[in-house]
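Reading through the structure tokens given below for one structure.
The complex appears here without one of its protein chains, the remainder shown in place.
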Amino acid sequence: MDELIDKLKKEVIAQLNLEDISVDDINPDSPLFGEGLGLDSIDALELIVLLEKNYGIKIEDPKDGKKIFYSIRTMAEFISEHQKKA
Amino acid sequence: MTVPSFLKSMAYINGIGIISPQNTLPGQEFLEPAVEHTGDFLKAIEPVFKTYIEPIAARRMSRLIKMGISSAKICLQDAGISMPDAIITGTGLGSVEDTEKILSELTVEGKFLNPTPFIQSTYNTISSQIAISLKCHEYNSTYVHRCFSLESCLIDALLQISDGSATNVLTGGIDEMTLNHLSIIRRLGIWKSEAIRNLDLWSCGIPGAMAGEGSAYFIISGEKNEHTYARLEAAETLYKPGSTNETARLAACFLDENGLSCEDIDLVLMGNNGFEEHDSICEDIVSRALPDSSRVLYKHLSGEYHTVSGFALFVAANILKKQSIPGSLIVNAPAPKKLDNILIHNHYRNTDHSLILVRK
Partner (left out) sequence: MPSRIFVTGLGFISGLGSNVQENLDSLLNLRSAVGPVRYIETSLKDELCVSEVQMTKEELLAFAGLTGREACSRNSLLGMIAAREAFLHARLNEHQGLRIGLISGTTVGGMDECEKYYQDFLSNDSRNEFIDIYDCADSTEKIAGYLGLKGFMTTISTACSSAANSIMFAARMMKAGKLDCAIAGGTESLTKFHLNGFNALKILDKMPCRPFDAARNGINLGEGAAYLVLETEEAKKKTGNKIICELTGYGNACEAFHQTASSPDGTGAYLAMKKALDMSREHPDNIGYINAHGTGTDNNDLSEGRAIETLFPGKVPYVSSTKPFTGHMTSAAGSAEAIIAILALLNGIIWPNLNFSSPMPELNFKPVSELIRGVDLNVVMTNSFGFGGNDSSLIFKKYGIY
């Protein structure tokens, strides 16, 4: 899981072009949206693209994103679950 | 043919923010010395964008948007204003980079998933993101019409000031160039087929115009103050004016409607860009309309792009304020006797002609 969390942090930084933010700056349990990193609805869509391109997981309804993208850890757990099912 | 009626509004250029292929960032000497470029096009010299835009806010901004917001903020600082009464942007092509990203992904349609380039490719995103960064709820618009783009903005700004809707209008023109886009438009035979040194534009003997890019924002104000550079007297656009003789006649009418005769124009900033067919039209019109005015060439410093009149307006405003002409500009005889009135003329394919009148 830690490996996946680390990998995800790097991918999120790249996908969202968070130039000034390093892997160490992101707490895996901190909220990504609102407070924390302060991401918005467009970032959520970009994260949906990331899940599909990098992990083959398709999210049809952006509203589902709220729970999945709460934090890096929730993202990692979602990916793990889906990869087990596959 | 109906003689167009021209705008007559008293307005001042009270602030300028410009990012260009020359050293035009704050604190830099006015076009001295000239910056040499030897690439395929004149690339704008970017500021440190972090100075003007929070990194987190900049995360999804294309280069074009960063240039637009930065030059708008530089302009506001220059004018000593924190909130304009209107924001109006002109662009000929918008974000070329984002448009290209989408077009290349569209060849395999299902692959196009990223929302960010699509949002960035919309022409009005520049003006709107400037408004978001300032939290400005006032009038906001975007004009996209070749070399009428910035001129339409200036006309709109002058209307806003003369009807009392606004006192300080933030308005500017912005365009970018990419190598991909240049490779496409080179097929049209009007652009130089190879890279040259920009300062050799007028003597290199290789046919064609030289491409450039830049962002120039201005505060056009109904009030004169210590920040004032010059008066923006009027702007006009002429569509298919006809022969160079007819265009010259219309230019003379434009001056007449603004209380000036051709003899009153000290300098003409010429639309010459290095493409012979284009340049001969500029020369012909000006020699007919303004035989006694000095002619200034500037596109070896800026390159050619749809909103290049922003660079020209920056040049005109500074010449009038400083009452001198930097050596990097090329002044063709006769030398000016005074520096009170400058006319900017430009055109696109002899179809769209624009005139901007700037006065001390």
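All chains are identified by letter, namely A and B, in their written order; residue positions are counted from 1 within each chain.
FYI, a residue touches a chain if its C-beta (ideal position, glycine included) is under 8 Å from a C-beta of that chain, and two chains touch if they have at least 3 such contacts.
For clarity, every value in this text was computed on a predicted model and none was experimentally measured.
Enquirer: Using the document's definition of touch, tell me which of B:L31, B:I74, B:I87 or B:A216 contacts the absent chain.
Expert: B:I87
Enquirer: Quick one: which of B:A11, B:I53, B:A72 or B:I119 touches the chain that's been left out?
Expert: B:I119
Enquirer: Give the residue, chosen from B:T171, B:S221 or B:T237, that touches the chain omitted from the document.
Expert: Counting the whole complex, the residue in contact with the absent chain is B:T237.
Enquirer: From the list A:L4, A:I21 or A:I42, pick the residue that touches the absent chain.
Expert: Counting the whole complex, the residue in contact with the absent chain is A:I42.
Enquirer: Sort through B:I53, B:I69 or B:L134 and give me the one touching the missing partner chain.
Expert: Counting the whole complex, the residue in contact with the absent chain is B:L134.
Enquirer: Which residues does chain A use to touch the chain missing from this display?
Expert: 40-42, 45, 48-49, 61-62
Enquirer: Tell me where the left-out chain touches chain B, residue by residue.
Expert: 1-2, 4-5, 7, 87, 92-93, 102-104, 106-107, 109-110, 112-115, 118-119, 121-125, 127-129, 131-132, 134-146, 148, 152, 156, 159, 162-163, 180, 183-185, 187-188, 237, 239-240, 351-352
To be clear about the criterion, only the chains that are shown with their structure count from here on.
Enquirer: Indicate the whole-number Å distance between the mean C-alpha point of chain A and the mean C-alpha point of chain B.
Expert: Their C-alpha centroids are separated by 42 Å.
Enquirer: Spell out the part of chain B that touches chain A in their complex, as residue ranges.
Expert: Spelled out, the residues of chain B in touch with chain A are 55-56, 58-60, 113-116, 119.
Enquirer: Could you pull out which chain A residues touch chain B in their complex?
Expert: 16-20, 37-38, 42-43, 45-46, 49, 52-53
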